[in-house]
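Note that this complex is displayed minus one protein chain, with the remaining chains in position.
Labels run A and B following the written order; every chain starts at residue 1.
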Amino acid sequence: MEFIVLLKQVPDLAEELEIDADGTDLARDWLSYVTSEWDEYALEEALQLRDQAGGSVTCLALDTGSVDELLATCLARGADRVVKVGSFERQPASHVAAAAFAAALRDMPHHLVLTGVQAIDDLDGQVGPLVATLLDLPHVSVVTHIAVGPDGRTATVHQEYAGGVVAELEVDLPATLGVQTSRETPRYAPVSRVRQLMKTMEVGSVEVSADGGAGLVIEAMSVPEVSATAEMIAGSPDAIAERIAAILAERGIGKAAVR
Amino acid sequence: MSDDILVLVEHRAGTVLDPTFELLGRARALAAETGGQAIAVVLGSGVDPLVATLGAADRVIAVDDPAFAEFSPSSYQAALVPIVRDRSPRLVLVANTGPGMDVASGLSAATGLALAAYATGVALEGGAPVVTCQLYAGKIDARVRFADGRGIATVVAGSFPVESGMAAGSPPVERLGPPATDGRIRFKALLAPEAGDVDITRETVLVSVGRGVGEQENLELVEELATALGGAVSVSRPLADAGWLPRSRQVGKSGLKVKPRLYLALGISGAPEHLEGMRGADLIIAVNTDPRAPIFSVAHYGAVADLLDVAQALTRRLAG
Partner (left out) sequence: MQRELPVIKVDGVTELEHAVVEGVDISGHWNRMFTQRSITEYPTEAMDWITGLEGGESLRNCYQCGKCVPVCPVNHVGDYGPRKLNAKVIRGNRLIDDPDLWLCTTCGNCYRVCPKEVNPIQFMPAIREQAVLEGNIPDELSDVFRNLQRTGNPMGESPRKRADWIAGAGVEIPVISQLDRPVDVLWYVSDYTSYHPRGQDAARAMARVLTALGVDFAILGPEERSDGDSARLAGETGLFELLAEQNIKAFSRYEFKRLVVMDPHAYNAFRNRYPALGWEGEVLHYTQFLAPLVDGMRFLSRVELDVTYHDPCYLGRNNGEYDAPRRLLEAIPGIRLAEMPHNRANGYCCGGGGGGMWLDGTVAGHVSERLSERRVREAVATVGTDGTGVLSVACPYEPSRFEDAVKSTGNDGRLVVRDIIELLDQAMQPPAA
């Protein structure tokens, strides 16, 4: 089985996000980037599936000039191959990313293409179903469980709905899946191994022509006014507790009032 | 080309789901402005009972075929693409759910219509849609237009009132002929979650904790507070993923939707997926160390503090 994982970096939310002078993008000077959380789940699932079913895991990331560490981390976790796709100044819109990935995958054997169900910045939709449509593959989003059938021609997956209800679906392979969570916490990639790999790894690369865009015009970005509705309570923990207790008493909420 | 607003109806086990009603309500208001129609598109098998609840629509397009007895991403997309192509609506509204994500991006790629995801607001300016999208786990809002004036929006649940889409009425139903299908994804079963020890949807007081709680053993302090308040403990997704409490205690998009009298959110930053599940609570009080946590945008009261300190202080206060 050839497992493909599509990954990307997103801004680290540990940093406070600010808007640039134009008001239509993040101020990127101070941003640091991390691998998108859901892509990490997709990689972990791919590694687990490979270890069960055999085969190899190939990780793809768009070449934004700063993905070497991401790719070395994939290898450190156990991926078999890593490939940079295209050449971009920075992470493009999902539609552009999907077109590049789809172009790369046309010449690459793939049975199961896994990627994160979403990312915190995919304004113009999720990459997984876009890639699937471009390659005419079936796609399932919000996948929480994957089992490859014994003949390797189908996979049984769970799609999660509200309230913890899940649908069990059977998918013909090749297919793409948007992974919501992995069976295990994504494994840790030791820094010493990542650093070693940064020096020695072989990175494949695929040229693609990337044109087109998302078809969206961003008029403005803004940081939502967070305390617009909340009345903020200041003071020590005891003072806060006192105020909360008073609010609850006023509304008759609490043990005495309820029971 | 039309000025219609299309709404994809999501239904499960014979019932139209709440997010669809939210979209219908909004579509109706928008259609009144564009001069087009609010059209509900329903794919199913034996759709009449479903159609009967879609009174808020100006018109219903129904695909009634045994192939659509259950949801299949591939079949849905196969059937939807020609409908959207033919009608060329001003706007397609899809709920930002699993099935919604399945079809919206695919529709966009197949029809060339642009897509705005994670929408929390949809309005019209000069007859063209302007969509407010929530990015970066709710930390940034983006206002976007579609370059050619029409497109698809996937809308976060809870963005519009459900009631507005539950109007009575019997709109005309247009039944389409045998649909295109794609059997590469086959529905097998719907699995209900294991019954939990506590039904958090029935509790009047929820003390809800997220990643900010730090260590698992700190849950004890939270349990003590919940007991003191006569309520139960619920959690955000990461804690359920970690197995600290069962899935049945999880609030949010992939968990349960709750409407308690008090929702005390401790150490929950408030990702959009979480807010979907609890914004309807009567009283929301949030405690978080990050003053810019999005949870404060839906809370009625907030405090920037360590949740363990406040939890212990409040437990003491209630006991005293």
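What we mean here is this: a residue touches a chain if its C-beta (ideal position, glycine included) is under 8 Å from a C-beta of that chain, and two chains touch if they have at least 3 such contacts.
What you see is a predicted model, and the numbers here were worked out from it, not measured in a lab.
Colleague: Based on the whole complex, identify which of B:45, B:88 or B:216 touches the chain you can't see.
Modeller: B:216
Colleague: Of A:5, A:194, A:230 or A:248, which sits in contact with the chain we cannot see?
Modeller: Once the missing chain is taken into account, the touching residue is A:194.
Colleague: List the residues of chain B that touch the chain left out of this view.
Modeller: Considering the whole complex, chain B reaches the absent chain at 215-217, 306.
Colleague: Identify the residues of chain A touching the omitted chain, counting contacts across the whole complex.
Modeller: Counting over the whole complex, chain A touches the hidden chain at residues 12, 14-16, 30, 32, 34, 185, 187-188, 190-196.
Assume only the chains that are shown with their structure count from here on.
Colleague: Within their complex, state which residues of chain A touch chain B.
Modeller: 11, 13, 16-17, 19, 26, 94-95, 98, 117-118, 120-126, 128-130, 132-134, 138-142, 156, 158-172, 175, 178, 180-181, 185, 213-234, 237-238, 240-245, 247-248, 251, 253-255, 258-259
Colleague: Which stretch or stretches of chain B touch chain A in the complex?
Modeller: 12, 70-74, 77, 97-99, 101-106, 108-110, 112-118, 130, 133, 135-148, 151, 154, 157, 182, 184-193, 204-205, 228-230, 241-242, 247-248, 250, 253-257, 261-262, 264, 277, 283, 285-287, 291-294, 296-306, 309-310, 312-314, 316-318
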